[in-house]
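So that we are looking at the same thing, I have put the structure below in structure tokens.
Just one protein chain is left out here, and the rest sit where they should.
Here is subunit A:
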Amino acid sequence: MSTKPKSRWADDDEDAALDAQRKAEKEAKKRAKAEKQRIAEEAAAAQQLKQQQQAQQEFESHHSPLSSRPSKRRKLSPPVEAERPEIQDDLLPAKLLRFPAPAWKKCRSVEDFEKLNDIEEGAYGWVSRAKDTVMGKVVALKRLKMDNANDGVPVTGLREIQTLRACSHPNIVALQEVVVGEDTSKIENIFLVLDFLEHDLKTLLETMPEPFLTSEVKTLLLQLTSGVAYLHSNFILHRDLKTSNLLLSNRGVLKIADFGMARYYSTPSPRLTTLVVTLWYRSPELLLGTETYGPSVDIWSLGCIFGELLSSTPLLQGTNEVSQLSLIFSLCGIPSEKTWPSFRRLPNARSLKLPSTAQSPASHGSVIRAKFPFLTSTGAALLTSCLALNPASRPTAQEVLDHEFFKEDPKPKSTAMFPTFPSKAGMEKRRRGRTPEAPGRGKARELGEVDFSGVFGGERSEERGGGFALKLI
């Protein structure tokens, strides 16, 4: 019994081999380390030597006892001096993100603006066209209504400023700044300085001699939808999309305006007020009193606007909530448990009396297709899906953007090719045609002696404003 009973954990040959291998590895590492250090030291020494030489040179070239800096530098301990640069060479190129940091400063006074003309009075204040006397730009000035003095600056106005500031998108009107009245001891007059655009879609649709072409409707709808998609991707609900809140520039650019109803939302949606969106553009779930809604309410309004652009008249013009709902049901059909599960549980739906679908088979389906006979089937499909009674089956703004309707002929018209119209807000009048007649047959008249010196003097006789001819393409 010279050998102890072999433990399962005792060393055997295999372990020894492993040990040896580990040792070898360690040694290799050590060697590598030593080598590295040696190189570093060599470099340090070289650097030191170089420095010394440099210092010597400097010292010699100066020959001045006052230049004590070189000698001081020589006294520094070499490893610190020399090793630093090498390490830093490895680590320095870290690229750090730098954030934009705008400052804040006091509001400018509204006295810096020269009022040109009033545009309209909206639900939250009135708007006028004005010229910035400092910058020379023409802008739209929107005055906030200070209705409830006991709450200070109205929350709707603050929300509008907050959401507009957070947005930067070509199809959303830009808030340039906020200015206040001259007397700053009491802040009562607050004005938003916004982009000035020549038209709002509502006035334009009312005054246009003919409705938009399909290609133009597509351009407008695409711009509107990309604005809405931007808002929704930033968790903002507009809650008051309608044609009078959509502005159009003379270059065919559409911008969403009036964020007085807008607010941030979240998923799952917080409890929100149902008293939003102008009646004609209000979705059935809002009319039925839901308190948890989401971006689909904006999509319903989008569908209403789509229909309005096609026919030039608002799609569903109810006089009150009840008539609005009945108009909706006669256009989009009667909801059933199958098409809109759980709609019966909405607050206002319990007392709802609906005709049984068996009674009048024609009334339970959507009649959108029949109402717009000139729309292609994909277009009708898009409109029908936006105006789906069940909010869950409406497409998202992004899905609308990707819809087949915008890819088929006629293609959306380029904004550069968009027709222009005389702007009511810009005080423009339709230009009356005073083009001269074509020359008749006969002998050409000679000019004779004419004085051209007054050519540039008669500017006053030129037509005021205008410059935009009605062009139908």
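In the analysis below, a contact is a pair of C-beta atoms (placed from the backbone, for glycine too) under 8 Å apart; a residue touches a chain by one contact, two chains touch by 3 or more; residues count from 1.
Just so we're on the same page, contacts and distances are computed from a predicted model.
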### Summary
In UniProt, out of "Nuclear pore complex protein Nup85", "Cyclin domain-containing protein", "TBC1 domain family member 25" or "Phospholipid/glycerol acyltransferase domain-containing protein", the chain dropped from the view is recorded as "Cyclin domain-containing protein"
### Summary
Sole touch to the unshown chain from A:K23, A:K115 or A:R165: residue A:R165
### Query
Looking at the whole complex, which of A:I39, A:M135 or A:V155 touches the chain that is not displayed?
A:V155
### Residue, one of A:V178, A:V253, A:A381 or A:L401, that touches the chain absent here
A:V178
### Query
What residues on subunit A make contact with the chain left out of this view?
91, 94, 96-107, 149-153, 155, 158-159, 161-162, 165-166, 177-178, 180, 184, 186-188, 190, 264, 270
